[in-house]
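Structure provided below as C-alpha cells; questions to follow.
What you see is the complex with one protein chain gone and the rest in place.
Entry: subunit A
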Amino acid sequence: MSWTDIAALEDIPVRGARIVKTHAGCIAVFRTDDDEVFATSDRCPHKGGPLSEGIVHGKSVTCPLHNWVFSLETGEAQGADEGQIATYPARVENGRVLMDLSEINKVAA
C-alpha cells in the first residue's frame, strides 16, 4: 500500500466528513466519535446524494436525501435498502489522515 497524506484529523469534524476530490470523483472521508476514519464514495447509489453531508452515527452514515444508511466499514446499505458504495483504505497516524489512492488512480488512468 502507498499512503498519501490527505489532511489533519482536526480538519474533519467529529461525527462528520470532508470531501477529497480525485480524478475518479469525490471521496467522502468520515471521522467517527472514536476518531476512526473511513473513506468511501461520496455518491449514494440511490439518487446520487452527497454522503459526506449525512449524519454519522456509530460506524454508519445516513444519506441526507432519502435516509439510506450505509456501513462505513463495508460500504453495504443497511436495513431494507440494497446497494453498495466503494470503500477505500484510510487510517490515522500521528494526527494525520492517510489514504491509499492506488485503486482510485487505477480507475482514473
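As a working rule, contacts are C-beta pairs under 8 Å (C-beta built on N, C-alpha and C of every residue); 3 or more make two chains touch, one makes a residue touch a chain; residues count from 1.
Operating definition for what follows: contacts and distances are computed from a predicted model.
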Undepicted complex member, UniProt protein name, chosen from "ABC transporter permease", "Bifunctional protein PyrR", "Electron transfer flavoprotein subunit beta" or "NAD(P)/FAD-dependent oxidoreductase": "NAD(P)/FAD-dependent oxidoreductase"
Missing-partner contacts on subunit A, residue numbers: 6-7, 11-16, 18-23, 26, 29, 33-36, 38, 47-50, 53-58, 60, 62, 64-65, 67, 69, 73, 89-92, 101, 105, 108-109
